[in-house]
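Removed from the display is one protein chain of the complex; every other protein chain stays in position.
So, chain A:
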Amino acid sequence: MTAVPARSSEWVRPVTSKDPASKIIEIDRVSQVFQTSTRRDHVALSDISLTIEERAFVSILGPSGCGKSTLLYIVGGFVSPTSGAAKMKGQAITGPGPDRGPVFQEFALFPWKTVLGNVMYGPRQQGVRATEAEAQSRALIEMVGLKGFENFYPKELSGGMKQRVALARTLAYHPEVLLMDEPFGALDAHTRTRLQNDLLNIWERDRKTVLFVTHSVDEAVFLSDKVVMMSKSPGRIREVIDIDLPRPRRRNELLLDPRYQKYVVDIERMFDESDESGAAL
């Protein structure tokens, strides 16, 4: 299942690391205030500025409720920030578009469509011919390890399987930026590891820009070029750490690599410190 189907040149483009790193997403002083049902204002994001380079894998790491999903929704154009602005390739983001593909924490599959129907939905919407869309979608379904489940309805799948369909459904319409909200959060450790490897394989060939939300420190270090650490109430960026580990990364090599271990330990310590300072308040 690690075999990515040989497809259009776009997919198998070799990594050109000499490319000058150009900005694809710019988040400029974004704040998000929610009116809660108790009518008190709740600051979910406070003054977030972040630049994401083209073809970078950036993880957002932070405790539950620190505004990670909200930040992703703003980049997706689903939510407009209370103040500040987000830009995609220099253009202000005013709404959702097929250039930014979300994979939601809640899956949000279309329950009336089969696995195949869900994955084909985007390409069909974009005018890809049915036979071609179907062939592409079948290959993607196989890639995420769901061969044989093409005609199942979402209610007939486990949580982890739904998550994989959601990933395939978004990959199917080739967004330039993937916005992934804890995509592996619902998976067992084994499937999680396998999908991390697969995602890395796809990404190392394809080099889409990925904005990846996670709770897990090892996952963030393993996958990313850059880890954005957030802190809670109000949600702020605490630290941005460049992960300088060679690619392609192999999990079994990396786990033994002292540099990898140091990143993990350092980041975990920073979280512990912020917990303590939080408790002191």
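Going forward, contacts are C-beta pairs under 8 Å (C-beta built on N, C-alpha and C of every residue); 3 or more make two chains touch, one makes a residue touch a chain; residues count from 1.
Definition applied: contacts and distances are computed from a predicted model.
In the listed set "Light-independent protochlorophyllide reductase subunit B", "ABC transporter permease", "Outer membrane protein beta-barrel domain-containing protein" or "Cytochrome bo(3) ubiquinol oxidase subunit 4", the entry agreeing with the UniProt name of the missing subunit chain is "ABC transporter permease".
Shown as candidates are A:Glu106, A:Asp188 or A:Glu268; the residue that touches the absent chain is A:Glu106.
Within the set A:Gly62, A:Pro81 or A:Gly122, the residue that contacts the chain not displayed is A:Gly122. Contact between chain A and the absent chain runs through residues 73, 76, 78, 95-98, 100-102, 104, 106, 108-112, 121-122, 125-126, 153-156, 169-170, 173, 175.
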